[in-house]
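Here the complex is missing a single protein chain, while all its other protein chains stay put.
Let's look at chain A:
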Amino acid sequence: MAIKSILIINKSGGLVYRRNLSNDESLNSNDYLIVASTLHGAFAIASQLTPKALQLSESPLTSKIDYTIPYIPYVGLPRTGANTTEKSRFSSSSSNNLGTTNSLGSFKGSDYFKEPFQSWNKSGIRQICTDQFTMFIYQTMTGLKFVAISTQTPSSVTNSEYSTISVQIADNLLRKIYCLYSDYVMKDPFYSMEMPIKSECFDCRLKQMVSNLP
């Protein structure tokens, strides 16, 4: 699952961050702004449209839906990161120019988190599949949306269960990007809330994380 681009949309529907990770640049920055706010609108509409069966069953059936995302080990971390010591993490992170000793910022250990977690996005869009790409959306409790566009297409998916697994992988990845955001954007005194993100550290870390994906 190669990622083509990562977008971050603030709670009012504005695009605050966009990073293209492949070379084919077809849209200009204005188009991306429109894409982001359209996505924000479509998300709101989608959550208002619920199948009649779910509406009629009220709480008993809807509460049975499991929103737990399983923890998938070391998504977006160096392959060597799996069950190794601190030492190898230093060597793998030595390629970046940040000069930090700890590759996970304020997070300790070999991965950002190690438990399954609940998705906050319960009735909005979580995945959009097209013939050219697949889009994954992760929304936080504060209303921030993280969007990943991957090169995965229906034809490249052979296993029927693969689709749900890739949502889970995407949610794991996007929660880690949220961790990066909380570390490198929220703790930047020059960043003003809701405004476009211009942080070299964040950029660098995000690129590194996405390039670690298979």
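The working rule: contacts are C-beta pairs under 8 Å (C-beta built on N, C-alpha and C of every residue); 3 or more make two chains touch, one makes a residue touch a chain; residues count from 1.
Just so it is clear, contacts and distances are computed from a predicted model.
Hidden from the displayed complex is a chain whose UniProt protein name, among "Origin recognition complex subunit 4", "Trafficking protein particle complex subunit BET3", "tRNA-specific adenosine deaminase 2" or "Electron transfer flavoprotein subunit beta", is "Trafficking protein particle complex subunit BET3". From the options A:Ser22, A:Thr68, A:Thr130 or A:Thr153, the residue with contact to the chain not on display is A:Thr68.
One of A:Asn20, A:Asn121 or A:Ser163 touches the chain omitted from the figure, and that residue is A:Asn121.
From the options A:Tyr74, A:Phe107, A:Phe133 or A:Tyr162, the residue with contact to the chain not on display is A:Phe107.
Considering the complete assembly, chain A touches the hidden chain via residues 11, 43-44, 46-48, 68, 102, 105-109, 112-118, 120-125, 139-144, 175, 178-179, 181-183, 186-187, 193.
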